[in-house]
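Note that one protein chain is taken out, while the other chains of the complex remain in position.
Right, subunit A next:
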Amino acid sequence: MIVVLSRSMTILLLLKVFFCFSAVSHSQITRLYSRFHSLDKGENGALSREDFQRIPELAINPLGDRIINAFFPEGEDQVNFRGFMRTLAHFRPVEDNEKNKDPNSGEPLNSRNNKLLFAFRLYDLDRDDKISRDELLQVLRMMVGVNISDEQLGSIADRTIQEADTNGDMSISFSEFIKVLEKVDVEQKMSIRFLH
């Protein structure tokens, strides 16, 4: 554990300076590093998809594979601690931003917009910034398993696109997505609060 902590000191410095994690406390980063280290069975400083799938509660989550995918950038199979923290930063509660109002830091990762973008990307399988009918069907199929027939699932998808689509291209763009969810308390539903 001593070795683990001293490595984290260097990482902390890097993170604080370059990636505006200054609002995340020292103990939170240390805890997350400890968690990262315990998931990293291969001890090579990076997590693979298998490392995530070893978490039983994630493996039984119907959207487990999509969530795991969100951690890995396009075409990569390994995520390091920086990438791990970057993805988790989307789930920081929004009030934390009040402490550090830095005008030059740009939009923080845990803004309402970025949280919605995270959810949008869960639906958008081919990363083309549009949710097509096919993609919606596939995600729905993941969530319901074998319990609903193809026709019914198809009609659900059609209805959903009909309601959300404003420009008539039979797919949901990000701005249409935001419009559909404007009344939902995204900040609360997509936030994880640390105990200390």
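Heads up, the rule we're going with is that a residue touches a chain if its C-beta (ideal position, glycine included) is under 8 Å from a C-beta of that chain, and two chains touch if they have at least 3 such contacts; residues count from 1.
Just so we're on the same page, contacts and distances are computed from a predicted model.
S.K.: Determine which name in "Immediate early response 3-interacting protein 1", "dolichyl-diphosphooligosaccharide--protein glycotransferase", "Phospholipid/glycerol acyltransferase domain-containing protein" or "Serine palmitoyltransferase small subunit B" the UniProt entry assigns to the undisplayed chain of the complex.
M.R.: "Phospholipid/glycerol acyltransferase domain-containing protein"
S.K.: Which parts of subunit A are in contact with the chain that was left out?
M.R.: Per the touch rule, subunit A residues meeting the hidden chain are 1-2, 5, 26-27, 30-32, 35, 38-39, 52-64, 67, 88, 91, 118-119, 122-123, 139-140, 143-148, 152, 155-156, 159-160, 164, 172, 177, 180-181, 183-186, 189-196.
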